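On to chain A.
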Amino acid sequence: MIGVIVGGWEYVIAVYVLSGVVISGLILWTVLDYRSQRHALSELEALGITRRSSVPSAFLSGEED
Partner candidate 1 sequence: MVFLRLTNPNLFLRFVDLFFPWLAAAAGLCLCGGLYFSFMSPPDYQQGELVRIIYVHVPMAWLSMGCYFLIAVSALGTLVWRHPLADVSIRAAAPVGAVFTALTLVTGSIWALPTWGVPWVWDARLTSVLILFFLYLGLIALSHAIEDLRRSGRAVAILALVGLINLPIIKFSVNWWSTLHQPASLIRSGGPSLHPDMLRPLLMMALGFSLVFVLLYLMRMRNEILYRRVTSLRQMQARLQASPGTLPDVFGEVL
Partner candidate 2 sequence: MRTAFLALLRRDIYLSVRQEGGSGVALGFLLVVVSLLPFGVGPDLGLLRQLAPGLLWTALLLATLLTLDRLFISDYEDGLLELFMTASLPLELAVVAKAFSHWLTTTLPLAFAAPLFGIVLNLESIAVLPLIATMLIGGLTLSFVGTIGAALTLTLRRGGLLTAILILPFYIPVLIFGILSIDAALVGPLSFGVPFMILVSMALCAMSLTPFAAAAALRSALE
């Protein structure tokens, strides 16, 4: 039988802090990842490489930097 437990705040705080840190870390990592993907995409776009319909005519005629 489990007796009545007095106190235990340190465990409660540990759980909340740990969960907070882990989840915000995950969110932060995801946001940073998003930034880097966006950055890579805009870099490629600056080179003139874009998706689908918008193939630059420069590439089609074969001149390249």
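Everything below uses one rule, namely that a contact is a pair of C-beta atoms (placed from the backbone, for glycine too) under 8 Å apart; a residue touches a chain by one contact, two chains touch by 3 or more; residues count from 1.
Inclusion criterion for the candidates: all candidates are chains of the complex that A comes from, given by their letters.
Only a predicted model underlies this, so the values are computations on that prediction, with no experimental measurement involved.
> For chain A in this complex, which listed candidate touches it: 1 or 2?
Result: candidate 1 touches chain A.
> What does chain A use to touch candidate 1 in their complex?
By the definition above, chain A touches candidate 1 via 2, 4-9, 11-12, 14-16, 18-19, 22-23, 26-27, 30-31, 33-34, 37-38, 40-41, 44, 47, 49-52, 55, 59-64.
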